[in-house]
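What follows is one structure encoded as structure tokens, with my remarks underneath.
The complex is shown incomplete by one protein chain, all other protein chains being positioned as in the whole.
Moving on to chain A:
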Amino acid sequence: RGSSDGKPPKFQPPPKPVIIDRKTQKEERRFLSPEFIPPRGRTDPLKYYIERKDMIQRRKVFNIPEFYVGSVLAVTTADPCASAKSNRFVGICIQRGGKGLGATFVLRNVIEDQGVEICYELYSPRIQAIEVLKLEKRLDENLTYLRDALPEYSTFDVNMKPVPRMDHEEIPVNKLQVRMKPKPWSKRWERPKYNIKGIKFELPEHKMKAAQKWSQPWLEFDMLREYDTSKIEEKIRKELSEQLEK
């Protein structure tokens, strides 16, 4: 308005900014078992599609629960040589390998002072039940260093009760740092190529520094090694959720 009052025009405060808080919108935790993600290669995607159909078929009949490396599982398998014809083994999952129907996981336990590791195939028809006694993650994807750790870190009670947990809690990450037996170890775990965070190294400083000589700092910037699985994972998740509802 141009009416001159002699005073300056009335101060119009700027419009208040609208804050859209995206962080509070919780992301739904959706777990996709790692054996569904196809590896990088020149194989026809039709092969993975057919394998996935078989895997889904098996999952409809037999429940394969969600578990990570570091969770404690109890597996009952059919065994022709055992009396009662079935065999139950409790252990901590050390590593998960293989893709597709040949996916495996290794359970480790120390029974009567003897370390025992058993490698089970997820989709084998001889497995009769898989129960997750304790669902948790550890600081590393591969716990093979437990072979060189003190046996107390690999012992689990065979008659352990399942630890109760709420359905919608976040999966706890056990930040346990494991103490090792004296060297020599089966592998030089202090070297940066294994990138282990879950060991409390009690080695002298100069040895830890000498191990860093084998570090390859350029590897994390190597673009040819990048394998972005987000889009593939989305497609597979959609396919899985459709098929399992049928």
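The criterion applied here is as follows: a contact is a pair of C-beta atoms (placed from the backbone, for glycine too) under 8 Å apart; a residue touches a chain by one contact, two chains touch by 3 or more; residues count from 1.
Keep this in mind: contacts and distances are computed from a predicted model.
Selecting from "Protein TRANSPORT INHIBITOR RESPONSE 1-like", "Guanine nucleotide-binding protein subunit beta-5", "Large ribosomal subunit protein uL3m" or "Proteasome alpha-type subunits domain-containing protein", the unshown chain of this assembly corresponds to "Large ribosomal subunit protein uL3m" (UniProt protein name).
Contact with the chain not shown here comes from a single listed residue; of A:Q57, A:Q177, A:S215 or A:S241, that residue is A:Q57. Only one of A:I37, A:L101 or A:A211 touches the absent chain when the whole complex is considered: A:L101. The hidden chain makes contact, of the residues A:Q95, A:S124, A:T155 or A:Q243, with A:S124. Contacts to the hidden chain, counted on chain A, fall at residues 41-44, 46-47, 50-51, 54, 57-58, 61-62, 78-80, 85-86, 100-102, 121, 123-128.
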